[in-house]
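As you look at this complex, bear in mind that one protein chain is not there, while each of the others sits in place.
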Amino acid sequence: MTTIHAKGISRRGWLRWTVILSAAAALPGRVWAAVARPEAAFGATALDDALAALGDTPQVHEGIQFTTPDIAENGAVVPIRVEVDSQALPNVSKVSVLVEMNPNPLAASFDIPPGTEVYIETRVKVAQTCTLYAVAEADGQLYMQSRETKVTLGGCGG
Amino acid sequence: MAGRIKIRAQKKGDMTEVKALMRHPMETGMRKDQAGDPIPAHFITEVSVFHGDQPVMQGHWGAAVSANPFLGVRFAGGEAGDTVRVVWTDNQGGTGEGETTIR
Amino acid sequence: MKRHHLGLTLFAAWLCSVPLAADDGVFDQYRDLMGDDNPAVFVIDEGEELWFMPQGPESATLEACDLGLGPGVTAGAYVRFPRYFADADAVMDLESRLVHCMTTIQGRDLEAVTAKPYSLRGDFGTEMEALVTWLAAESEGATIAPEQTHAAERAMYSLGEEIFYYRAGPHDFSCATCHEQSGMRIRLQALPDLTSHTGAAEAWGSWPAYRISQGLVRTMGWRLRDCFRQQRWPELQMGSEASIALQTYMAVNAAGGTMTAPGLKR
Partner (left out) sequence: MKALTAGITIILNASLMAWTVAADEIEAVLHNSFVAKNQATMERLERDAVQTACSAPRGMPLDNDMLAALREERLNAVVLPADGQYLGDWQRGAEVATNGRGLQSSDDPTQPNGGNCYACHQLAPGEVAYGTLGPSLTGYGARGQSQAMLQYTWTKLWDTHAYNLCSHMPRFGAQGILTEQQLKDVMAYLLDPASPVNQAAE
């Protein structure tokens, strides 16, 4: 089985990562008055319903740079990156990631305070080959970029 | 034990890049275990990233975020030695926390 | 759907030991985006904690466990496996050696420690997986050098080679069916040639590995069991002679290669 990443994870390399284990389940400090969790959008089981719950229909916008792999080795972990050029599309306050054919298309939504780059890297589950959407909200209007990712049937057993 | 988070915070020009890896199964609630019984939904619902005590990102997550989730964010400013903290809560009331200093 | 070639993208970390991928680079973009953030790092920590955790009727830790380099010596121990242990008069793989220490040092019941070595669907890691992951990380970067000085170790190699070619089951599959040629793949899953040094070193050196499809680190013992499941064979037992023999065959073919585990795999 070829390794996805032949270079091992050296413990030494990982020392640059530090972890502070707080035994007590400390409540997050001052919770920034975050926008409430878009429960309706998360509950939606169809793409259009999820988009409607996030706002009106998004228009495609070239200022959104949405990177996904053309082919994912496995649908359980699909790395994605959303980057918005603030000159081309200013005042972005929220970025959402949707996976069209997932049971619940809305995978994640990020509130972005002023001063934070509009840059998100994460990994999502993609149930089957379909279109992924990056939706940015700026001044109450929704903009989007989409890309298709093929999920291959891995392994021998099928 | 509170969920562990490994964080890397790196100064990049006038910006700081944060990469966080979180220890969590992110179960959707739609899977069955080996015995055929449903595995209850268990996923991170809120994740917050702080620079010092200044929030730089608030994530709302569904069960479609991959297991042992990874999050990369960037914010303007940040000096070497500043604290960067990540905190999450999940749908079962669990929490996780991790902290590091900017390099 | 146009296949997207990123041949020009230099991802040195991935190129180093992998021959031209049998999947002709179709996942390069995917692996490039994944980078090296491997959740196995959590399992390494959990394994380390378990090594130093008093357990069993003796409430003893595993620090007295001799992995071949002396009691408690873990650095560089994994790359010498499988090897002969006089105290058990047997050639052991890492998993059976750990079971030996759990029963003899910690006084734990054999049935209990071997009941569920590998995570089942819905589990989030087992003690054995965590210990093996940490001990593999303790050998990360070391040269693969399984012991072959003892006659029993050499006999295990030839037994392993023969099992490697043993065709059985409704589909007449043996390990060699898929792992006897280089540059081949099942669907888009590249298959290392385990009869060659390069293929064996790449495979033996990268397990245990975090399987993104399962969100778990899997050991070589599990890898063999799951391969046999797909060969339509009955279930391979952890630490069994056939498992140790196959691991010896692979490790000796891989000798001289570099241990890069824990890997990051599909």
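Read from first to last, the chains carry the letters A, B and C; within each, the first residue is number 1.
The rule is short, and it goes like this: contacts are C-beta pairs under 8 Å (C-beta built on N, C-alpha and C of every residue); 3 or more make two chains touch, one makes a residue touch a chain.
Because the structure is a prediction, the values reported are computed rather than measured.
Counted over the whole complex, the shown chains touched by the missing one are A, C. Here one chain is not drawn; of C:55, C:104 or C:177, the residue touching it is C:177. Within the full complex, the residue among C:119, C:243 or C:258 touching the omitted chain is C:243.
Residues of chain A that touch the chain left out of the display are 71, 150, 152-153, 155-158.
In the full complex, chain C contacts the hidden chain through residues 1, 3, 22, 26, 158-159, 161-163, 165-174, 176-178, 180-181, 183-188, 191, 195, 228-230, 232-237, 240-243, 245.
One rule holds in what follows: only the chains that are shown with their structure count from here on.
Two chain pairs, B-C and A-C, are compared here, and A-C has more C-beta pairs in contact (counted per touch definition above). Remark: chain A and chain B have CA centroids separated by 13 Å (rounded to whole angstrom). Averaging C-alpha coordinates per chain places the centre of chain A 33 Å away from that of chain C. Chain C has residues 41, 45, 212, 215 in contact with two or more other chains. For chain B, the set of residues touching two or more other chains reads 4, 6, 19, 21, 66-67, 70. The touching residues of chain C, counted against chain A in their complex, run 1, 3-4, 13-14, 16-18, 21-23, 26-27, 29-31, 33-36, 38, 40-41, 44-45, 137, 140-141, 178, 186-192, 202-203, 206, 209, 212-215, 223, 229-230, 259-266.
Within the complex formed with chain B, the residues of chain A that make contact are 14, 16-32, 34-35, 37-38, 42, 76-79, 81, 99, 102-104, 106-113, 115-117, 119-125.
Chain B makes touch with chain A in their complex at residues 1-2, 4-8, 15, 19, 21, 28, 30, 45-46, 48, 50, 53, 55-67, 69-77, 85, 87, 89, 94-95, 97-101, 103.
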